[in-house]
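Below is one structure; the comments refer to it alone.
Yeah, one chain of the complex is gone here, protein chain that is, but the others are all in their spots.
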Amino acid sequence: MSHATAAPRHLVLRLFDERIALRIPLRALITATSLTLILLLVMSISLATGTYGIALEEVWNTLRGITISSAIDNVVWEFRFPRTLAAALVGAMMALSGATLQNATRNGLADPSLVGISQGAALAVVALTVLFPASLALFRPWAAFFGAIAVALAIQGLSHTRQGGGAIRFILMGIGLSAFVASITSALLTYSEIDRAMAALSWLAGSINATNWNDVATLAGWTVILAPILLALSRTMSAMRFGEGTATGLGAPIRLANNIQLAIAVALAAVATSVVGPLGFVGLIAPHAAKRLARAGMGLHLILTALWGAILVSLADLLGRAAFAPIQIPAGIITAAIGVPVFVILLVRTRPTQTH
Amino acid sequence: MSLRTLFALAGLALTLAIPAFAQETRNVTAANGTFDIPVAPQRIVALNDQIIALPLYELGASVVGSAGRVDAEGKTFMRGGMDTLGIDYANTDIQYVGQFNALNVEAIAALQPDLIIGGTYTDLAVVDQLQSIAPTLVIDNGALGLIETLRTLADVSGQSGNFEARYQSYQANIERTKSFIGDTAAISATTTFMFPEADDLWVYRANLGAITQVLSDLGFAQPAAVAALNATQASWSAELIQQLDADFIFGFYRQQPDATPETIRAAYEKFAPGWCAALTACQNGQFVVLPGPTFGSTMTGLELALELVENNVAGRPFTPFVEAP
Partner (left out) sequence: MTVAAAPSPVRHSARSWSGVPVLLAILAGLFLLHIAVGAKALPLGTVVDAFFAFDSKDFDHVIVFNLRLPRAVIAVVVGATLALAGALMQGVTRNPLADPALLGLTSGAAFAVVIATSVYGLATMALLPWIAMAGSLGAAAIVYIIARLVPGGATPLSMTLAGASVSAFLGAVISAIHLLNQETFENLRVWLTGSLAGRDVTMLYYVGPPMLVALLAGILLAPRVTVLAMGDDVAQGLGVRTGPLKAQLLAVVVVLTAGAVALAGPLGFIGLVIPHVVRLYVGSDYRWIVPYAALAGAAYLLGVDIIARVAIPPREISTGIITAMIGAPLFVHLVRRRTR
């Protein structure tokens, strides 16, 4: 785009003696602000909603540190607050994972739950739940994490050729391997005791039900480590939007960047899945939604994507526990049920010629 | 919020908290550690309906909340509640607190329980959260077996006296039934479970609630193939049903429209065409489908299972099974 038309609609941010200069499109900035406000609103409603009736005012006072009763303290501080934060964090992580995966594989339909990462985590957790029901809850996140990493490594290894790993191969390998892994999972579910199968099934549906401060710390810690790497890579990532040839022409170290991106995508999804179970479609939808709302540079696009993901999962968790009370529906089912139709609408509104 | 309301609320909270503090406590050890629990718990939440809430309720414990199920119409119910004890959420003070694998911790907190009891099927992350509300015990019913599970539940809920009295009369009834039958070890029985969909047949060596307990207390034998199982249960190939032949074969119907005695019998025939013709037990009218409470985990279920088995084995003539040469 020409400099003359672009200039008025951009905000230029200069940091560190102009070593970093950011030209931020105004519309994207406004979008980011509104999304942040929406997220805060959803999180507030989430904090005020629950089976344990607490008035909004009481929630606010509890959060300010005024003890109304130890029970209310407990509900707000130990149940609602970590749950609300975990939902937002998990959403942001899955969304970033999806955006990164889509960028690295140059395919707008890539999602952690379609390429075997979720299935690897699921198999590990189901195996643990069904075969060693007495094992410690402590092991579950680790099992999920290693399951996800193992499947991701297998996909990476299988899709690697002498010419390097093809992005298309990565996705197709993912689909093949996830079908394989899922068949073992369903064998375990079908031939185990019904109660154990049911216990595993609730985790498989993706539920934020039982998150505590440790989970929040895990999620936040990994986000703090991984998200800045993505932002640092954003320039290379935006070059890669135009295809490998262009990116190489622009001097981007393609193969390295690609591998780092895939690794981060897997790590983000694996950590999020290990805490709340497989949450499908967030990684698929959030980047598309971010793209539709505002065109932005890669860095800002990632932030918008993360915000979208956080809103989506927070909303799904809120709907899941409030809409059909007293019956609670896991967030993963809500994300799938609202996510896929939204996704189809988004796609229908795209003209095939418009690439980004 | 004004200072006055705050004081009022604090005062209210204090009065609500007093009973919990005033209670005497004692030390108990469960599968997940040792806990200080009230000597006489007044507000118990059960994390499973069939295995925990029903036995607690029938022993006279004060259950204020229980996990349950959701039926096809979206109505919550306690499995086995109506057919075993005639109770449900609608006709008791028991509140629904989620499904056993999707518990609602806030609903549990709102009930202000002084004791929470779950099992090995309970999500351990949820158990950790619940510890901040009240001591939460994990009872490993698989390892304990039915009688010890009931004894433990009675003990922690302060109802040991009720349990021991009922258990004694159950044992006396077992002896009475044995005296009616004579050499019980000469009689073989197989416990099977069939779902209405007729996809697979499950065979239980042990741990199908009251019925397997009663059969083993009576000293009945099992077919060799069943006795040889490593696991407590296995799904069985239709081709091998003749391995299940015995003096008596038991199946189960339930209080739900698709699991009536008639549909369950039809499911056996659909799963293995010629089921009845292939099994001498069935030919002789000794394939018996029992009502749901007999595979439940209650004292009532034990008493009912014993009566029904006694009635089928001692209350009428039957044709003994002769192993094919």
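Chains here go by letter, A and B, matching the order in which they are written, and residues are numbered from 1 within each.
Methods note: a contact is a pair of C-beta atoms (placed from the backbone, for glycine too) under 8 Å apart; a residue touches a chain by one contact, two chains touch by 3 or more.
From a predicted model like this one, the values you see are computed outputs, not experimental measurements.
**Q** Quick check: which displayed chains does the absent chain contact?
**A** Displayed chains contacted by the hidden chain, ordered by label: A, B.
**Q** For the chain not shown, which residue from A:38, A:150, A:182 or A:220 touches it across the whole complex?
**A** Answering carefully, the residue with contact to the hidden chain is A:182.
**Q** Considering the whole complex, which of B:163, B:220 or B:236 touches the chain not shown?
**A** B:236
**Q** Considering the complete complex, identify which of A:58, A:111, A:215 or A:317 is in touch with the unshown chain.
**A** Missing-chain contact among the listed residues: A:111.
**Q** Tell me which of B:86, B:274 or B:315 is the one touching the absent chain.
**A** B:274
**Q** Could you please point out the chain B residues that touch the chain left off the display?
**A** 69-72, 74, 99, 101-102, 195-200, 225, 234-240, 242-243, 256, 258, 270-274, 277-278
**Q** Using the touch rule from the top, list residues of chain A that touch the missing partner.
**A** Output for chain A: 107-111, 113-114, 158-159, 161, 163, 166, 168-169, 171-173, 175-177, 179-180, 182-184, 186-187, 189-191, 194, 197-198, 201-202, 204-205, 280-281, 284, 327, 329-330, 332-333, 336-337, 340, 343-344, 347-348, 350, 352-355.
By definition in this document, only the chains that are shown with their structure count from here on.
**Q** Provide the C-alpha centroid distance between chain A and chain B, rounded to the nearest whole angstrom.
**A** Their C-alpha centroids are separated by 40 Å.
**Q** Any idea which chain A residues touch chain B in the complex?
**A** Chain A reaches chain B through residues 50-53, 57-58, 61, 66-72, 74-75, 78-80, 133-134, 136-137, 140, 191, 193, 195-196, 198-199, 201-203, 207, 209-212, 321, 324, 326-328, 330.
**Q** Going by the contact rule at the top, pick out the chain B residues touching chain A in the complex.
**A** Touch residues, chain B against chain A: 1, 6, 9-10, 12-13, 16-17, 31, 70, 74, 76, 96, 98-107, 109-110, 112, 120-129, 132-133, 140, 233, 235.
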